[in-house]
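Here it is: the structure, laid out below.
Note that one protein chain is taken out, while the other chains of the complex remain in position.
This part shows subunit A:
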Amino acid sequence: MAHATSIQYEPVAEIGGGAYGTVYKARDTESGQFVALKSVRVQTDQNGLPISTVREVALLKRMEQFDHPNVVRLMDVCATTRSDQETKVTLVFEHVDQDLKTYLEKTPSPGLSPERIKDLMRQLLCGLAFLHSNRVMHRDLKPENILVTSQGQVKLADFGLAKIHSCHMALTPVVVTLWYRPPEVLLQSSYATPVDIWSTGCIFAEMFRRKPLFCGESEVDQLGKIFEVIGLPPEEEWPTDVTLSRTNFPPLMPRPIADFVPEINEQGAQLLMKMLTFDPLKRISALNALEHSYFQDEETLTQKKS
């Protein structure tokens, strides 16, 4: 079995460390296509593959059947034994050369056009709405795992991996960027799908700025940078189940988002602030964001023209 995988997929290059292990670019010797190989090592006990892995990978497989345009294709899954205690699950994804980070870096001055940003955002939110409607949250959304094909199609990658890896994660502390993390994660409160919306908001701003919005160096520093923009939230919105107290932060007032993202239009700024809402329950959902007037005005304009 182990051989079957390595024969079919011939590694070409290492493409990233990633939080969950090495990712390889490989060639599918059957089709000649390039693929991205992500291997997860899971502890196997006496009862075989852990339930969580079986369920999560099955969920990824099930979502694959819907063939969503804004989600990276999962082409194959293999399980191989490494030892009695460890099984390697290899997920074979389609390979897309470019991620949003390099796409933004490559864009010449003065950056992306407002129409292009709107298109990217719509695709990003479509993919996210699809994940969320399937009870999958990404948890680690950032420009590096948003892929942009040469045709400009957005594809979300690395979703759902967080859960498969979670037990592994606890064992190996890895440096994961804090810049796209929402306050509830930084405060170690409970969290759900709104985490991805916060990250999307940060990325939305970054598309205009071409540099990250909040570049904190630690959890507290990251929170401080966030409050410099959105202001210190009121006492009643501060989660009660956290150790970090609200009094650790200076009482800042929210500042106009245009100070940080000058090129954004009024509707865009409105939507951005709904995404960068401190209270996850009040944060806009992916589906509602797609309905926002920021996306609608373009359509109505073209309708009027025709």
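The working rule: a contact is a pair of C-beta atoms (placed from the backbone, for glycine too) under 8 Å apart; a residue touches a chain by one contact, two chains touch by 3 or more; residues count from 1.
Note that in this section contacts and distances are computed from a predicted model.
Engineer: Which choice in "Probable cytosolic iron-sulfur protein assembly protein 1", "serine C-palmitoyltransferase", "WGS project CABT00000000 data, contig 2.19" or "G2/mitotic-specific cyclin-B2" gives the name that UniProt lists for the one chain left out?
Structural biologist: The UniProt record for the chain left out of view names it "G2/mitotic-specific cyclin-B2".
Engineer: From the listed residues A:Ile15, A:Leu49, A:Val220 or A:Leu290, report the one that touches the chain absent from this view.
Structural biologist: A:Leu49
Engineer: Just one of A:Ile15, A:Val77 or A:Ile117 touches the chain that is missing; which is it?
Structural biologist: Answer from the full complex: A:Val77 touches the omitted chain.
Engineer: Can you list, in ascending order, the subunit A residues touching the missing chain?
Structural biologist: 1, 44, 46-49, 51, 54-55, 57-58, 60-62, 65, 76-81, 87, 133
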